[in-house]
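Every protein chain of the complex appears in place save one, which is left out.
By letter and in written order, the chains are A, B and C; residue numbering begins at 1 in each of them.
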Amino acid sequence: MLFLSERKEVVMSREDLLNIVPLFILTSAAILILFSIAIKRNHKVIYVITALSLLADFIFLVTVDTPAKGIIEPLFIFDGFGKFNFGLILITALALTMLSYAYFEQREERKEEYYILLILATLGACTLVISKHFVSLFLGLEILSVSLYSMIAYLRKRKRSDEAGIKYLIMAAFSSAFMLFGMALIYYTTGSMEFGAIASYLAPFSKLPLLMIAGLGFLLIGIGFKLGVVPFHMWIADVYEGAPLPVTSFIATVSKGGIVILLVRFFLQINGHQYTSLVVIFSVVAIASMFIGNLLALQQQNIKRILAYSSISHMGYILVAFLAGGSLGIEAVAFYLVAYFITTVGAFGILTTLSDSQRDAELFDDVRGLFWRRPWTAAIFSAMLLSLAGVPLTAGFVGEFYIVAAGVQGNMWLLVIILVINSAIGLFYYIRIISIMSEKQEAIDRPEVTLKPSVYFISGITIAALVIALFWVGIFPDRLMTLIRFLIFS
Amino acid sequence: MNVIPAEYGLILASVLFTLGLVSLLIRRNIIFMLISVEIMLNAAGIAFIVAGSKWAQPDGQVMFIFILTMAAAEVSVGLALILQMYHQLKTLDSDAANKMKG
Amino acid sequence: MSDLVWLIPGLPFVGAVILIFGGTNLPRRLVPVVGAGSVGLSALMTLFIGFEFLTATPTAQSYQQVVWNWIEASGFSVAFAFHLDVLSLVFIFVITFVGFLIHLYSAEFMASDEGYARFFAYLNLFVGFMLILVMADNLLLMYLGWEGVGLCSYLLIGFWYLDEKNGYAARKAFIITRVGDTAMVIGLFILFKTFGTLNIAGIQEQAPQLWVVGSSQATLIALLLLGGAVGKSAQLPLQTWLPDAMAGPSPVSALIHAATMVTAGVYIIARTHVIFELAPIALFTVGVIGALTLLIAGFSALTQYDLKRVLAYSTISQIGYMFLALGVGAWSSAIFHFMIHAFFKALLFLGAGAVIAAVHHEHDMFKMGGLRKKLPLVYWTFLIGAASLAALPFVTAGFYSKDQILWLSWASEKGNNWLFLAALIGAFITTVYTFRMVFLTFFGEVKTQVTRVPGLAINISLVVLAILSTIGGFIEIPHSMGHVQMVTDFLSPVLPVTSIRPGIESSEWIIQLAAAILSIGGLLLAYFLYMKRPSLHFKIKNSIPHLHSFWLSGWRFDSLYDWLVVRPFVYVANINKNDPFNGPYNGVVRAANFFHRILSFTQSGILRWYLIGVVIGAILILTLGIWL
Partner (left out) sequence: MAIILPGFIVTLLLGGILSWIVAKQSHLYARWISLLTLLANFIAIIIIWIQNMKSPASGSSWILNFSVAWIPSFGINFHMALDGLSLLLLSLTFFLGILSVLISWKEIQSRVGLYHFCLLWVLAGITGVFLTMDLFLFYFFWEVMLIPMFFLILIWGHENRRYAAFKFFIFTQASGLLMLLSILGLYFVHGGQTGIYSFDYFQLLGTALAPKIGMWLMLGFLVAFIVKLPAVPFHAWLPDAHSEAPTAGSLVLAALMLKTGAYGLLRFIVPLFRDAAMEIAPWAMAIGVLGILYGALLAFSQTNLKRLVAYTSVSHMGFIMLGVFSFNEVAAQGVVMQMMAHGISTGALFILAGMIYERIHTRDIREMGGFWMKMPFMGATALVFTMATWGLPGLGNFVAEFLTLVGVWQVAPMLTILAAIGLVAATAYSLRILQKVFYGSPVVSMELTDLSFRERIIMGALVISIIWLGLFPQPVLNTSIEAVNVMLHPNNKVEASVLPSLKTGDAFSLREKGGSDE
């Protein structure tokens, strides 16, 4: 398989060091912020530091040419796939930082520590996408989750924020317990925690040994929880609703994305496609996620919750491509993640600009008649929603096309057809929001949200960039496709 | 001289894990729920140690240390949140925290 | 000259276009000039062209003119082309001349109507389409004319649209004829599939080679064409629309529902006689239909109160005669009777129109009476027309045309005694109801005072028609008295001469005598019933109330169709109004919402609930993994 490595020496070479620098940059940024807070609390400064460090990190990643496939035994692997998603996560984090500034600038609480948590969470996600070992997996995951706990509950004054935090904490810890136990079982059977070694242990088996099944099952529970696929989806809506908007979008994009990549990596490494039991389990999960997610969102009145439920079904879609496997499948997953990140961040970004200092804009009444109050905002939001629905001209369409293509190539007709049915169901609640926005509401004169001009500016360019990306990827996807393919096959 | 088979350790771990699980499900007091989660985590830790000893590797114990650290961090954040919740809801009943539903 | 053939139908259309676009802006005086003028011009054209056609090229069977290529689609080719031969010439002649007279009549008759221009536009449109119908050289173009005249008939019946029931009458007429037309269209499909062309001449050549006499396909096609004919010519079983069609203005009834359109059926059968001769069964059916229709309509005519309805039923029955003639292969006699009938029936309708207008739109004959003093000219012309309809011997044209049919229905090879008997009875009834009408309207004591006396235009057209319907007969006189055969000879290039059963020419005079006696007898009976002993016919009526109402209602065909077709259709349409096919889709929606409710119940917001969810999930996954 692709990512299987033969090298075994444990000494750390120079390019290994180069490879790992991006992680260092993130860590040091966190520390830097810590110090600067100690010196003086200044939101703007902190925000600038964060943004710059993320940017720098990204630039370093893409400019400094590191060997095609660097491996740091036994924990990390720096292949194109990993790097691509590393970069993707960094960019997303950057966009979220922008939005977070716009969001927190008008909040009363102490804003500064938030950025430490943001960076640490990003660090965790990045660690996930390059890890090839249970230890690094575990570390990445926990860095991510622990910082998320406090991010979710960051706005202490809000009941819901706190409630969401606690729910997420207990559930996450619970699921990590499962996951750890699973790891332990796998370790117990295989005698290694490194993906490659596990794979080579499993290679002879045509059918999985019992303990292995138990282990993988527990592992899957942990992963499934973070992905928020059925039947581990129940926390999603509440956490999305309770968390501050930027955090919500962080959970929706970065944390899930990291896990997806990890899942793909692990699954391909142990060549899961050859085990019917695994394939069946994943298919069942995928189908259930698609249906239940969409049905839950169907008549939902709260936009945040709608997006939460829709994310469940989107994870289901991704699983379809993931199950289709093959290179097209992996490409599809990567591409879909890009599209999904752009769209989700965009959608939540719009909600961010609509929110005032008291509460987030999440109810239908917040967007009712938006087309006539703020046409551009409404238009962009509809674009984002249509992209989620997979309508042409948008990135979401190409993503969906990619997934369906992968599914068809893999002859997974059942899954693909269910996907089609579901995107028809899903269409309903997306266009429902649009129709709410287009309702003729001269009557509604709710106090217009007033933000500081700087805030407007920042969130403005961020969203503008996202929109451009949305349509660019939607209409000229070839660049991105070739890039992904190049990175995967290099 | 007789050694304890590794399976026994594994069984112990699973028993502990199940206990934690059950208590988590039956307890409503949020603090106890936190504790039960910790029990489950430690059960996983024991399982790691057992596995490590089976293969005569240090990795299991290393993992256990990581788990402890993580658990500690988790508990600290968790307690903070619980405190906050108590301020708001004036109760530790986890079922009381159900403002968001549907 | 004859390359201007296209002008004959062209001119009326031009007139129509002018009238439509000119509309109300046109000065009122100009309207009839355009309307009647255009038709008059094409009448003149007909004269010239007809003359040239007959003299210049005595050998020529026919003359074609392709105006443009209408439809040309991979093997299916139809030209917008006209075909002129003696048969079409007769029809063109009648259409243009009678049409012109009726236009003239209308110029005065409709003068006070707000839709003056609209009326003439429709009328011209009609003449144009009718001419296309009879001049078409292929069946598709003929079908164009065919539907066109149907449209105009619809428009003119519903001309006074403010009264809804006129609209309904128009609709009824149209839809019923459409039923026939549809049969005819299917006939065209088969013809095209068989011959690869719809060109009449072509079909007439190929048919004899392709089919033996009595071949099933020929029969099928013939019957389908007959369907169309039956619809247009108001024959059994599609005759019910014509009486209601009287809702239109009288000139319309005269032109469309007496003289021209309703005889289109006769024309098409004569035109495609080759096919019918190859299908004896179909031809016989034509005869039978004719016979039945003329009886049924005759009896209904006996009982009507409405002057125009009497005429309507009599039209049906007279066309029945024509069908009978066609059925026995007396082609030329049918055409002859068509021509004569066009004259006298137009005359009668115009007269009736004048009468009705005179007694301010009273249609009931029993409320009229004694009008012969007030409207002498109308009375005399009407009388001539009536005599001709009743075929009073020797002096009237009707006598010669109908007598020929009677004779041939018996004498022709294809004829038989039953058809002859029917025709005979029909002739008797005809006389009775005709003079019932005359006596009730013009004799007896005056019941209503006359408000409007017809002027010059009306009088001229009445007189001319009266003359025509008298002398018109002398162009065809039977053997027994001087044997003139202008019509037969004239039509012989197109229509075969009827073959008589051998050795019976001698007995022709018997038939004529019978016919003459019968018509005189009918006249006397009518005189006895309605003049001498007026109370008597009431007695008769009251003695057979059911039969009377049965005939009055036209043998209850309307209610029959109402029960068989209309009500079921409307019922089915209404129960489906809200499109049952929506059901399944709504079902899906409902199901989705149902599941939504179920699922959102699981999102209770209680932490332990979610934990249990995870545990259940874990158990499911493990069992699934172990079980597989």
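Here, contacts are C-beta pairs under 8 Å (C-beta built on N, C-alpha and C of every residue); 3 or more make two chains touch, one makes a residue touch a chain.
Because the structure is a prediction, the values reported are computed rather than measured.
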Considering the full assembly, with which of the depicted chains is the omitted chain in contact? A, C
Of the candidates C:W6, C:F119, C:Y143 or C:W407, the residue in contact with the absent chain is C:Y143
Contact with the hidden chain (one of C:F76, C:Y305, C:F528 or C:W563): C:F76
Would you indicate which residue among A:V416, A:V455, A:A469 or A:L487 is in contact with the undisplayed chain? A:V416
Where subunit A meets the left-out chain, the residues are 1-2, 271, 273, 325-328, 371-372, 386, 391-393, 397, 401, 404-405, 408-409, 416-417, 420-421, 423-424, 427-428, 431-432, 434-435, 438, 477-478, 481-482, 485, 489
Going by the touch rule given at the top, which residues of subunit C touch the chain that is not shown? 20, 23-24, 68-76, 80, 118, 140, 143-144, 146-148, 151, 154-155, 158, 161-164, 166-168, 171, 174-175, 178-179, 182, 185-186, 188-190, 192-193, 569-570, 572-574, 576-577, 579, 581-582, 584-585
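The rule is simple: only the chains that are shown with their structure count from here on.
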Count the C-beta pairs in contact for every pair of chains, then give the pair with the highest total. A-B
Using Cα averages as centroids, what's the distance between subunit A and subunit B in whole Å? 26
Dist(centroid_CA(subunit B), centroid_CA(subunit C)) in Å evaluates to 98
Which integer distance in Å separates the CA centroid of subunit A from that of subunit C? 79
Two-or-more-chain contact residues of subunit A, please, as numbers and ranges. 166-167, 170, 174, 178, 237-238, 300
Multi-chain contacts only, two chains or more: what residues does subunit B have there? 24, 33, 94, 97-102
Residue numbers of subunit B touching subunit C in their complex, please. 21, 24-25, 28, 33, 94-95, 97-102
Residue ranges of subunit C in contact with subunit B within the complex: 600, 603-608, 611-612, 615
Contact residues on subunit B for subunit A in the complex? 6, 10, 13-14, 17, 20, 24, 30, 33-34, 37, 40-41, 43-45, 47-48, 50-52, 54-55, 57, 59-60, 62-63, 66-67, 70, 73-74, 77-78, 80-82, 84-85, 88-89, 94, 97-102
